[in-house]
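In this view, the complex is presented without one of its protein chains, the others remaining in place.
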Amino acid sequence: MVYLVAAYLVFWGLTFFYVLYLARRQRALEERMARLRARLNPELREEHDELR
Amino acid sequence: MRLWERLWMGITIALMVLATLAVFVYAPREAKMGDVQRIFYFHISTAWSGFLAFAVALVGSIAYLRSRARRWDQLSHAAVEVGLVLLTMAIITGSLWARPVWNTWWTWDPRLTTTTITWVVYLAYLLLRNAVENPETRSRFAAVYAIVAFVTVPITYLSARLLRTIHPIVLGPSVSSEAQGQFGLTPRMVHTMVLSLVAWTLLFSVLLWMRYRIQRAQETLEEMEAMAEPS
Partner (left out) sequence: MESSPVLRLERVSKAFGPRWALREVSLAVRRGEIVALMGPNGAGKSTLLRVAATLLRPASGVVWVEGYRWPPDGAGVRARVALLGHQPWLYPDLTAEENLRFYQRFYGWSEDQEALWRALERMGLAERAHERVRGFSRGMLQRLALARAFLSPAPVLLLDEPFTGLDVVGLEQAREAIRELTAQGRAVVAALHDPAAVDVAHRVVVLVGGRLVAEGPPEAFHERALQDLYRTGYAAHGLPESTSSRKSLLILGRPANPGTAPGLHPAEPAWEGGLSPDLHPVREAAISRALPGETALRSGLASVVRPMSALLWKDLRVEGRGRETLAPLLTLAGLSLFLFGAAFELRPDLARAFVPVFLWMLLLFASSLGVGRMMASEIDRGTWEGLLLVPGDRSLLFWGKAIVHGLLLGLVIALSLIAVGVFFNLSLWDPRVLLLLALGAAGLAGVTTLLAAMAMATRARELLLPILLFPVAAPLLIAGIQGIRAILEADPSGWGTWAQILIAYDLLLFTVAWLVFEEAVSA
């Protein structure tokens, strides 16, 4: 029974941590995106759009 | 998140909960092994999704080499990472099952050997990616390695299996999976098995999608940052 519980802890736990890890990466990316946008926004917005 | 993404994730979570319930409540208690046998449903499902992930990586790699479109490389990369997570679960829980049933954490059973070698191969894939600076070279090398790696897996399995069948077992009692831990499937077991397979395949697709989206966003962002930087 211990082994069964341990196994399902592994299934759910690893899935949970992986999703958490993905969410954190997602958030970090969003922050980077925001920083970049802020840096470009003041005077370079059109250029930025052109470059894209 | 768009509506279909919400729907997709909602169904996945619901099915995963349902599958867990089925495993613990609906499926009957196996006579010989007892409750430990319940590991088997998710164990098989994760192993299956893991190998499915590597098949996706193979397809993505071939498509990348043909088209040189980065989205294929991003898909392969995402698939390998998700596949490794799934296969890690399969290996650990397999070991947790083996301990009470086979009385050992590890045996050199062909299935175990092959799965672990596959696991190592795809770990090497990530290390290879990590060691290449130029993004184009990285994608190319990774795609080539994913193809080479995938074709060796069946031959590894074949040789590992032959190792067990041809070679007489010298030390200790028989430890092959056929010999111990074999059991018959009742209809309820089959239902549970199918349900968890479907749930895990869906979960795999969701994870793959999430990971792919992150990879895509990251590369686009890096591109934009490099452009915005005064060179």
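Residue numbering begins at 1 within each chain, and the chains themselves are lettered A and B in the order written.
Methods note: a residue touches a chain if its C-beta (ideal position, glycine included) is under 8 Å from a C-beta of that chain, and two chains touch if they have at least 3 such contacts.
Because the structure is predicted, anything quoted here is derived from the model rather than measured.
A.B. asks: Just to verify: which one of B:Leu65, B:Leu112 or B:Ala217 makes contact with the chain not shown?
C.D. replies: Checking each option in B:Leu65, B:Leu112 or B:Ala217, the one touching the absent chain turns out to be B:Leu65.
A.B. asks: Of the residues B:Ile44, B:Ile92 or B:Ala228, which one touches the chain left out of the display?
C.D. replies: Final answer for the missing-chain contact: B:Ala228.
A.B. asks: Determine and list the chain B residues touching the chain excluded from the picture.
C.D. replies: Residues in contact with the chain left out: 65, 68, 117-118, 120-121, 124, 127-128, 130-137, 140-141, 143-145, 147-149, 151-152, 155-156, 158-160, 162-163, 166-167, 222-228, 230-231.
In this text, only the chains that are shown with their structure count from here on.
A.B. asks: Between chain A and chain B, what distance separates the C-alpha centroids? Give it in angstrom.
C.D. replies: So the centroids are 22 Å from each other.
A.B. asks: Please output the residues of chain A touching chain B within their complex, sorted ascending.
C.D. replies: Residues in contact with chain B: 1, 3-4, 6-8, 10-12, 14-15, 18-19, 22, 25-26, 29, 32-33, 36, 39-40, 44, 48, 51-52.
A.B. asks: Which of the residues in chain B come into contact with chain A in the complex?
C.D. replies: That would be residues 20, 23, 34-36, 38-39, 42-43, 46, 82, 85, 88-89, 92-93, 96-97, 99-100, 203, 207, 210-211, 214, 217-218, 221, 224-225, 227-228 of chain B.
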